[in-house]
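Missing here: one protein chain of the complex. Every other protein chain is in place.
First chain written, first letter: the chains are A and B, and each begins at residue 1.
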Amino acid sequence: MSDSKKEISLGKRVFRILSGYEIAVVCLSLLFILTFFGTIEQKWFGLWSTIHKYFDIKSLYVLPTRGDGKPIFFPLPGAYWVIVVLGINMLCGAIIRARKGWKKFGVLLSHCAILFMLFAGAVSSVTKEEGHMRILQGEKSDYAQKLFKHEIEIFKYDENGDREPPAIVRSKHIKSLGPKKKLNATFEKFDFTLQVDHFLPVAELALASPSSPAPDGVEVVDGFFLVETEKNIQQEEANLPGCYVTVKDESGGTIQRLVLWAGNPYPVSFTHGGQRYGVTYLMEVWPMPFMVDLHRTFGEDHPGTNIPRWFQSDITKIDGDDGEQREDYKIVMNEPARHGGYTLYQAGYTKAAEGETPSSTFAVVKNPSDKWPEYALYASTIGLLIHFITMLFRFAGGSRPKKLKTTEPSVS
Amino acid sequence: MSANPLPNPDPESKALRWGLAIFFLLVLFALIAFGIRGVIPPTDVREVDAYSPWSEEVVEAASAIPVQDGGRIKPLATFARFKMLTFHGSLTMKVKSGGTVHKIGPVEWLLDCMFRPELVDNLPVFRLDDSDILKPFGIETKDRRARLSFKDIENGGDADEDGFQKLINRGRDLLQQREELGEDSLSPNEKKTVEFAQLVLNYTGIRDSFDILRGGLPELDPKQLAYVDEAVLEMLDKVSDPSRFSYWMPVVDRVIASTRRLETPEAREFEYELNRQLTFAKYGPVILPPQSKDEEEWTSLGNGMEKFLQGKLEEPTAMMKDFKALEDLGELSKKPNSEDFLKSLTAFKDDLRERAGSRDEGEKIDSEVSYYERNHFMHALIWFIAAFVVSAIGWIVREGKAGRIVGWITSILYVTGSAYLLAGIVHRFIITGRPPVSNLYDTIPFISAGAVIVLGISELLTRRRILLSVGAALGVMGLFFAFRFELGDAQDNMDPLRAVLDSNYWLATHVVTVTIGYCGGLVACFLSMVYVFLALAGVMKDPKAFHRFMTRAVYGITCFTLLFALVGTVLGGIWANDSWGRFWGWDPKENGALLIVLWCLIILHCRLAGWMKGWGLHLMSILGGSVVVFSWWGVNMLEVGLHSYGFIKGASTVYYFYFATLIAFLVGVVAWAIEKFQPKQSRQTSPVIPKV
Partner (left out) sequence: MRNLVLLATAATLFAGCGEPEKSIHVTETRPITLHDRHYPGNLKDRPPLGWRRLPGTQFRLINYVTGKDDSVEVVMGETQGQVLENANRWLGQFGLTPLQSEEFLGKTEMLGRPAFIVEGKGTYNPGMGQGAKEGYAMIGIIRQSSSNIITLKMTGPVEEVEAQREALFEYTRSFTPIEDHFIETPTGEKPAETSGTPDY
């Protein structure tokens, strides 16, 4: 056999495998098992951790475990990658290789639509950004914060005591550290180094005192120390990380030792070279290209209950350098405001007790594939309907008993 | 049983096989029915002295009194119904008085609370599944599962403290422990104790909320008050009697201040009782409409009194009028079935209805009263039971005229049952004004209706009587489950929804579609169960045709399930995107729906690949029923995720269902194995059954 024929055979062979029912059934079965265990485990480990374990792009393999850590199944490939393989299989098998024709139109359409939906999911997983914006009534905001990403920001104070734009050490560099690993960060804009160590993913900052001293082996910095706490599986946003940092000069000498905790709302500071710097560990700040003025936040409970009937925020979205573009929105539950690629959802509101100010919390999402699943749904519904109605008529026609005398089932 | 269970029926063993078939089917359905039925405590017809029932007219009048509860205006009958379910776990109570047994329903019981508290304490109102938890309080019961009266509880305890006080004090201590140390610090028995203590306390709140109407204030000479506050004497309501609250009502706050200054034992006793009545009056049903059209919150008697005393009412005289009307009612209730009492009650009800009507509230009260009175679902259940029984007769009756008559009767019974079921769903829709599936309870009758309709239509198309049998059985089981759930949940499922759910568009699209998907999965499961057992028994005249028909039916319904489950799941994602900003979050409820879609896809693709034919399809379909139930109920029991409004505890019935499907699956595997490995010779004589 010639080399070119061997090549073609190999290619065809690979294509046949990729487009075959075997791959489809295996992928669907794996996805079924992964989804099942990925649901059960949420009982012990909470939504967030389980999602990351099973469905994250970085999870190449998964070992289902129960609450005490004992495995309950053998290792499985990560769900994200199973879906990728399934998508390839759909493309090769259900679209390229599949028989075309009017009789197959419904199935073809629905497969294309599902594939498009998976593609939308892939786009979303890579490009989607989401955060929360909390504003008190009568105030404004030009940023959101990402609840589950915590990063270290360092900035200089100017002569007026205002902050300059910070340098950001991203969450991905920090959260992979454990209590023993260290991270050395040098900066484009600063001449010192920051060394991060003793990272704890869920911690509290405690004040050392004679009555409650730090445990043995735990470092106390400025009278404070970090203590590891139990993870809150119901509310991932309540899990706040902490770490110790050392600011070092160019020769490696220590400028300042600090302890950082993501639950601290305000920065700590140090002085170097006649300048004052601030350091803070916080939920990632996501600057918005617009300002949101919250004029009014209000709602109603069902009478005689604490169950919210509806709540609404009246906002003005301000764009442009001089704030000349102003647009008013009413954001209500189930009716978000969409504009310029950003969507604002009414995620919650806080009624105010007397003397306090009510507030609204908006979920802010930037997702280019926001509407794609909806379009895919319409297409796949049409495709499935066409296909199954055809099958229904074929079934009904073939299922009537051929002899009118005998009616099934009967045993006489 | 013969070595080859699937050959042509041998006339000599036909009866045995039929018996086996019916036996297995009944075992299976009994398992499920047992799980649904739950545990019923022993009935205890309590002897209660001098109990006289309320007349029908009084009950009818009281039923339609408007009450604001759970965020909406509902009839007193509904309020009473769910209160009684909370305490009693059932909608009737039986007592014996003077040799006659009386049945007490929710409205009667609430009327007893309001007007005859001396009787209500003797009624066996509390249902307890594990009365061992009461032993530490000196409260003894005959059986572990018991129904107790308040008096039974009170009579426990010891010389220092009665049983009620002991129970409440222990409950408070455990609650504090739970707050300080967390839920896990309590043992299961301690959790039950806390729950029961809260229940008993709630009961006393309702019972005592009408003490304020009954007078019974201790004696206090009003002239005594004049010593400390001369003006008080002039301001009292002289029309009333000093034992009645209305006498003191115009100046209650000054009266209380004066009694404190008097410092005599009579004054202290009077002040205590006055305060007690005022406090407890807040716990009764909320029956007084607001005086201002701008306000939405109605008030209970106690909260109305509080506003009156604080000068917050626009029309304080109207409040006095309402109060006096209720006081008069309380007085007249001493002759509960007298014309005067009925007249007064009806007048009070009509006045409240008119005031509610002027605010465009309470228009559906009569409809709701009639909904519960007509009890469409109970009628449907009875008709479906009849349809199932008659259809079962049809399995055995010869063909011909008798067979046709049986068939017609089955169809009529089936259609009547379906009509009642649909009537109930439509009636609920009319009352609530929202799509027919908006909470967990709604899914049960809806799925039952979907199943009976799908199978009914399939029967029309195919004329296979087996489908009506399965449909009737599903109707029976579904409705039993609906009753069981309502009793256990004891929540009014017509109450308005929270903001995130309150979208008729999404309720009508996503929720209805997904629920239809659940329905399809369950229908396929039950059809396959039937197939497996009947095929094993080998009772079909033409097994090949039966196999072909059932396989195609199950396959078709699987496709139907896939369509609705997929569309419903994606619609849910679109709704979630509009509510929470993300299409898919791997939330347990979302995952549950996805599992159904994946299961159907696996079945379809295996068939397309030629790996799965008849037996395989049926076995997978049976397990698919468990997947559906896991998605429908199991994920709610995890109590994790954003769909927190669906969380439930217990619901152990689902485990019985998983067990039943497992048994059916194993039986199917055995049957398939027997068929596969039967000797070649007998295979030649037996009908060709396609392999897995």
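The rule is simple: a contact is a pair of C-beta atoms (placed from the backbone, for glycine too) under 8 Å apart; a residue touches a chain by one contact, two chains touch by 3 or more.
All values reported here derive from a predicted model rather than from experimental measurement.
A.B. asks: Name every shown chain in contact with the chain that has been left out of the document.
C.D. replies: Its contacts among the visible chains are A.
A.B. asks: Which residue, A:V123, A:V202 or A:V285, contacts the hidden chain when the whole complex is considered?
C.D. replies: Here the residue in touch with the unshown chain is A:V285.
A.B. asks: Could you tell which one of A:P75, A:G101 or A:P165 touches the chain left off the display?
C.D. replies: A:P165
A.B. asks: From the list A:V62, A:I83, A:A185 or A:L200, which touches the chain that is not on show?
C.D. replies: A:A185
A.B. asks: Of A:G101, A:P210 or A:G252, which residue touches the hidden chain?
C.D. replies: A:P210
A.B. asks: Given that one chain is not shown, which residue among A:R16, A:R296 or A:R394 touches it?
C.D. replies: Missing-chain contact among the listed residues: A:R296.
A.B. asks: Tell me where the left-out chain touches chain A, residue by residue.
C.D. replies: Within chain A, the residues that touch the unshown chain are 136-143, 145, 155, 160-170, 173, 180-189, 205, 207, 209-212, 222-224, 256, 259, 261, 264-271, 274, 276, 278, 285, 287-288, 293-296, 316, 326, 357.
By definition in this document, only the chains that are shown with their structure count from here on.
A.B. asks: Using the average of all C-alpha atoms in each chain as its centre, how far is it in Å between chain A and chain B?
C.D. replies: Chain centres of chain A and chain B, defined by C-alpha means, are spaced 38 Å apart.
A.B. asks: Looking at the complex, which residues from chain B come into contact with chain A?
C.D. replies: Going through chain B, the ones touching chain A are 9, 14, 18, 68-72, 286, 296-298, 395-399, 403, 407, 461-466, 495-496, 498-500, 502-503, 506, 534, 539-542, 545-546, 549, 552-553, 555-556, 559-560, 562-563, 566-567, 570-571, 573-575, 577-588, 591-592, 594-595, 598-599, 601-602, 605-606, 608-609, 611, 635, 638-642.
A.B. asks: What residues of chain A sit close enough to touch chain B in their complex?
C.D. replies: It is residues 21-22, 24-25, 28-29, 31-32, 35-36, 38-40, 42-43, 46-47, 50-51, 54-55, 117, 120-121, 124, 128, 130, 233-234, 299-305, 307-311, 333-336, 343, 345, 347, 363-365, 370, 373-374, 376-377, 380-381, 384-385, 388, 391-392, 395-396, 398-401, 405-412 of chain A that touch chain B.
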